[in-house]
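With one protein chain held back, the other chains of the complex are shown just where they sit.
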Amino acid sequence: MSDSRPVHILQGCGVTCATTDLPVLKPFRAPPIAPSGLAAPVVIGGAALTCVALLFGASLAHAQLGAATGRDGALAILLRWAPLIFQGFLFNILISFLAMALGTVVGVVAGIAQVSLAAPVRKSAWALTQFFRNAPWLVLLFYAMFLLPFEFRVLGLTIAFPAWVKAIIGLALPVAANVSEIVRGGITSIPSGQWESAESLAFSRRQTMWMIILPQAVKRMIPPWMNLYAILTMATTLISVVGIQDGLSITRGALIAESRPDLMIPMYLLLLMMFFAYCYPIARATLALERRFSVRA
Amino acid sequence: MIASFFTWLNDAYGLNFSIFYDAFDQARFLKGLWTTVYICLVSITASVVLGLLGVWVAGGRSRLGRLTVRIYVQFFRNTPPLVQLSFFYFAVGGLLPTIGDGAGAQVPLVGGTGWAIIALSLFAGAFNAEIFRAGIEAVPSTMVEAAESLGYTRFQSMVRIVLPLAFRICLPALNNNLVNLVKTTTLAYAIGVPELLYAASQIWSEVLNVREMMNVLLVAYVLLVAVLVWLMSRWERAMRIPGYAP
Partner (left out) sequence: MAGRHQLGDPVVVVRGVEKSFGPLTVLKDVGLTVRRGETVCIIGPSGSGKSTLLRCINALVPISKGSITVAGREVNDPALDKLALRRDVGIVFQQYNLFPHKTVLQNVMMAPIHVLKQDKAPVEERARRLLERVGLSAKLAAWPGELSGGQQQRVAIARSLAMNPKVMLFDEVTAALDPETKKEVLVTIQDLAADSMTCILVTHEMGFAREVADHVYFTDGGVIVEHGSPEALFGTPREERTKAFLDKVL
């Protein structure tokens, strides 16, 4: 165990590096995913995917073998449904894009409001953020679905509000609250020296915010923002609970249509693998970005 | 007194908060609340245990053990919890045998609540494993060295020195994750567990007071989360060490 610790290597190899002699706690950052002692992350992701794929294949084989004559083989059924499930999955992704976009726009405004100098603005932005952050996503989704009108009448125009648009708004609410927190955290993490030097150069507060603070803060906001996107993508499956057709509801529908209990595991695993194949690379990219940006901090 | 206020509110303004004056609705709501709290308590405990187990195995000698933990963590972090829950309840649950419930009906071995707890514990446990690992890594290796040189075994130094320090370090992230867990219990609605959201939906589909129940729900969850956060901050304060700021 002691053989691989860097402390000894540095002490023995003639390198004088800038160290402190006092016990120092390494900075703790809430981890999206941290590296393991194993080889490249590709190995782990690949291993995970392989394991699931093996499980998938095994359950599929089991279902295939168990197929009575006259009934379709399990593989055939799966291949028949897979494109539809994939389309549902793509719909999930579409929802995630739109909800993220909407939530980000609103969240940035709320986040900047949270650092406003006007107390009422700041306090109400804070209260709204805390409220929507602490509410379960499904409840907010219900809220939007039930309480938003199904059509909007403004200036003589009737704008229809289909269910999936309401779902996007419902998902965008917690996203906006979290983005607001991320933005606030990013802005407050910029050292006060930046504000002071900008002020001494006679920049107005708005100029300071948009020309000096935000450009620097954006970089720090990106990893948690990407992390939030991954969470949102996984949360899009909630829309199946409020009756919108998505990957999960199509999977369930397929299973009901086929009514083959031995197909349940392979079909669910198929959907899980799709999400994993999409979200895992995002998570690793987030980690890489975070490490790259943190070097300078 | 509360009941009469809300009855008046309903009569005067049409704001129907039936759970405050109707005994049946109130009972349903409270039962839903209790089910949610029950699921939260069990899942929080189980997920913390799972996280500790994951960290212990991940730091151990067995290569297979380390790989298993990594795969477990990555899988549960990168797939939707609702699909995980559905997988457990429908797919795995559907394959388990049923047992007789004594009244002649066949009941599944593990009910909806049970699967909700299992799925949620596994989900939150994966996150906890990562959080604990980062906390343990943030404890200076010199502390471990000192413990080792005093003769502590790996288990002893982990339990008596590393974990107490790691807990203090990762408390904010753990807090965050447990709050998330409380919010995620609403997913159990999808498999028919009679938790708070389900109870509320039953009430509003009968009494047709969707707007009021929604607001009550939001407030209820915010309060639940607030209680949890308050408990965690009490615990954090109790664990504070003078002169030590992680």
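Lettered A and B in written order, each chain numbered from 1.
Operating definition for what follows: a residue touches a chain if its C-beta (ideal position, glycine included) is under 8 Å from a C-beta of that chain, and two chains touch if they have at least 3 such contacts.
Everything numeric in this text was worked out from a predicted model, so none of it was measured.
Peer 1: Specify the residue from the set B:150, B:208 or B:231 that touches the hidden chain.
Peer 2: Counting the whole complex, the residue in contact with the absent chain is B:150.
Peer 1: Please identify, in ascending order, the residues of chain B that touch the omitted chain?
Peer 2: Touching the missing chain: residues 140, 142-143, 145-152, 156, 160-161, 164-165, 168, 241-244.
Definition applied: only the chains that are shown with their structure count from here on.
Peer 1: State the interface residues of chain A toward chain B in the complex, per the touch definition above.
Peer 2: The touching residues are 2, 5, 7, 23-31, 33-34, 36-38, 44-45, 47-48, 51-52, 131, 134-140, 142-143, 146-147, 230, 233-238, 240-241, 248, 252, 255, 261, 264-265, 267-269, 271-272, 275-276, 279-280, 283.
Peer 1: For a test of understanding, state which residues of chain B touch chain A in their complex under the given definition.
Peer 2: 58, 66-67, 70-71, 73-75, 77-84, 86-87, 90-92, 94-95, 130-131, 133-135, 137-143, 145, 148, 169-170, 172-173, 176, 179, 182-187, 189-190, 197, 201, 210-211, 214, 217-218, 221-222, 225-226, 246
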